[in-house]
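One chain of protein is taken out of this complex; the other chains stay put.
By written order: A and B. Residues from 1 in each chain.
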Amino acid sequence: MDRIPILRMGPFLLVTIQVDLYDRLALDLEADLVKMVSKTGAQGILIDISAVSIVDSFMGRIIGNIGVMAKLLDAETVVVGMQPAVAITLVELGLPLKGVFTALNVERGMDLLKSKIQLFEQDETDPENDSDDHITE
Amino acid sequence: MKRILKMIATIISLNKDPMPVAREQDVVPFRNRVKEYAVKIKMGLVNQTKLITAASELVRNMLRYGGGGEVLIEVVSRGRDSGIRLTFKDDGPGIPDISLALKDGYSTGKSLGLGLPGTKRLVNEFDIKSEVGKGTKVTIIKWANG
Partner (left out) sequence: MGVEITKILKKSQAALLERWMKNQLADMGLREDLMSNEDLRAESEELINALVKSLNEKNLSEPGSSDFDHVIEILGGISISRARQGFSPRETGLSIISLKEALIELLQESVTDPKELVDISLKLHRLMDSFVITTFETFIKGREEVILRQTDEISEISTPVIRVWEGILALPIIGTLDSARTQVVMESLLTEIVESGSSVAILDISGVPTVDSLVAQHLLKTVSATRLMGAECIISGIRPEIAQTIVHLGIDLSEIVTKATLASALLYAFKTLRLEVRKPAVKTSF
């Protein structure tokens, strides 16, 4: 049976979706990613959907689920490369795509993930910074 | 009623292509077929995407709640406009309260409840008929430049 390959890049996992997903394939991806995050301790997931021409509520829900599940395991999720027509359609459909960050392309997505992790590490190691944050909030 | 009949009369169907959808694996080939027709009538990319996404929602509902059914793909024209009409018909349990099902967030399947209301926003014409115990029929039209 087909499976979508998950690449490991340092602390991140990279998934490139190349085909229009069958439901089974999408559900498998969700399960595989979560298992992989837990096994590798990855801190971020990058999902490249630049080749995906249709995102319906089912696909949207899977992507959202991945984001929320990863977050429970301490990893951030970034969805990159959404096509303009897909973005316009999702907004009209009313799909919020919660729980994930977005970026223009893989490179920017990487940068975004790195900055998220850095922020997180700073927070942990620098208590002063931490309290500053609280004041400004 | 007369007015509705008149409206329907002015929409001419140029091509009928029925396609049974019984399993989840039928969804992607069905979407591809819709895309072929949309390209044929020179529908723009954004409208194509909207149409196929709407079709995807309805075909999923048909599989999930209606136990599968048949979709009729038609190329229609009205005056200068040409468009795609899709009719989704199943013999499933039907929908008891249509206006409730059309509300954002209403779902009996623990889902987002976006399919029907979202579809309505994505297409130019939307019509749903359902009878409890008999089945459901949803018809949508997307005009090439609408």
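The working rule: a residue touches a chain if its C-beta (ideal position, glycine included) is under 8 Å from a C-beta of that chain, and two chains touch if they have at least 3 such contacts.
Just so you know, these numbers come straight off a predicted model, no measurement behind them.
Shown as candidates are A:Ile4, A:Leu27, A:Leu73 or A:Ile88; the residue that touches the absent chain is A:Ile88.
Within the complete assembly, A:Leu97 is the residue of A:Ile4, A:Leu27, A:Leu73 or A:Leu97 that touches the hidden chain. Think of the hidden chain as still there; on chain A it touches residues 79-80, 82-88, 90-92, 97, 101-105, 108-109.
Following the convention adopted for this analysis, only the chains that are shown with their structure count from here on.
Computed centre separation for the pair chain A/chain B is 31 angstrom, with centres defined by C-alpha atoms. Chain B meets chain A in the complex at residues 24-25, 27-28, 31, 45-46, 48-50, 52-53, 56-57, 60, 104, 111-112, 114-115, 117-119, 121-122.
Against chain B, in their complex, chain A makes its touches with residues 20, 22-24, 53-58, 60-61, 83-86, 88-89, 92-95.
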